[in-house]
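With one protein chain removed, the remaining protein chains of the complex are shown where they sit.
For chain A:
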C-alpha cells in the first residue's frame, strides 16, 4: 500500500491524482449551495480508492470536477486544486483537458443504459475512439472493439459488437461501458456507482472485473459508492464524504476494524447482517444538511450521538491520527483507542 508517505507535496514523484481543498458551488436563482467544501483525496498508480457517502455528499460532483465534465452553470469550482501527475487541471485549457479525457483518465457511470448512445451499436461506440483518436480504419477499429469486449469478458464478442445497447443485459451493458472507457488505456479510472443499478450477483462480477483490470493495467481506480459492502474486498483506501467534505480517510482494513468518525460508524452499523436477523436495522437518524445552509461547527453534529458543545461551534479539521489515518472528528482519538 502506498499510503505510507502521506506528507503531502513532499514526495519526489507526483501523485497520479491529487485533489486538494476543492470547493464547488451550485448557483441557482434562489440560493447558492455549497456542494463541496474543501474536499481532498489522492490516488496512486495501481491503487483503489473508495469514496463513500450518502446521496448528495458530493462524491459524484468531485469526480465530475476532476474529469472536467461538471455542468457550468450551475456548478462552479471556486477554490482548490486538482492535479494529475502534478499538472494543475482546474486552470488548464479546455483543449488540454479534453486531450487527457479518455486517453489518461476515464469515467464509467451508474446507469450504463443511458450512458450508451441508443442509436449506435456497442461496437461502433467503442470503435469511435480508435477511429478518431488513433486514426484507425473502421475495420481495424471494429476489430479492436471486439477485443475490448472480449477483455471485459463478454461472450461471443465478435457478434456482440454489432448489437445495440438495448439488446444487452444490465451487467453486459456495464461491461461494455467499462470496455469503452478503457479503450485508450487510461491510467486513472473513475467508476461512479458502477454497480448500483445491477443485481447483487452481477455486482460482485463487475467489482471483480474492475479489480482485475486495475491490477493488470496498474491503473488508479476511484470507486464511488454508497455501499460499504461493495468495496470491502477491493478498496485499498477509503475516503468517507459528508456534506461536501472528507470526514475520514484511512486504509480499508483499519477503517473496517475501527471507524474514526461517528458517521462512518453509523454507515457500518446500517449494513444488514445475518446474525442480527429480526432486530431492527440501525440507521443514522435525521437527514443530511441542506447544502445551502450548512449548520455551523461540525456539519454532522445534528445527527451525531456524541455531539457536544465544541461540535456546535468549531469545525473539526481533517487531521492525521496515525500513519494513513485521518479523521475530521473532535473525538477521533477516543473513538480509535476505545475498546
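We take it that contacts are C-beta pairs under 8 Å (C-beta built on N, C-alpha and C of every residue); 3 or more make two chains touch, one makes a residue touch a chain; residues count from 1.
Here is the rule we go by: contacts and distances are computed from a predicted model.
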Request  = For the chain that's not shown, choose its UniProt protein name out of "Cell division protein FtsL", "Succinate dehydrogenase / fumarate reductase iron-sulfur subunit", "Oligopeptide transport system permease protein" or "Ethanolamine ammonia-lyase large subunit".
outcome  = "Oligopeptide transport system permease protein"
Option from A:34, A:65, A:129 or A:327 whose C-beta touches the chain left out = A:129
Listed residues A:181, A:225 or A:250, member touching the removed chain = A:181
Query = Looking at A:121, A:203, A:225 or A:327, which makes contact with the chain not pictured?
reply = A:121
Note = Note that chain A touches the absent chain at residues 67, 69, 73, 98-103, 106-107, 109, 111, 114-121, 123-124, 127-129, 132-133, 138-139, 142, 156, 159, 161-164, 166-167, 177, 180-181, 183-184
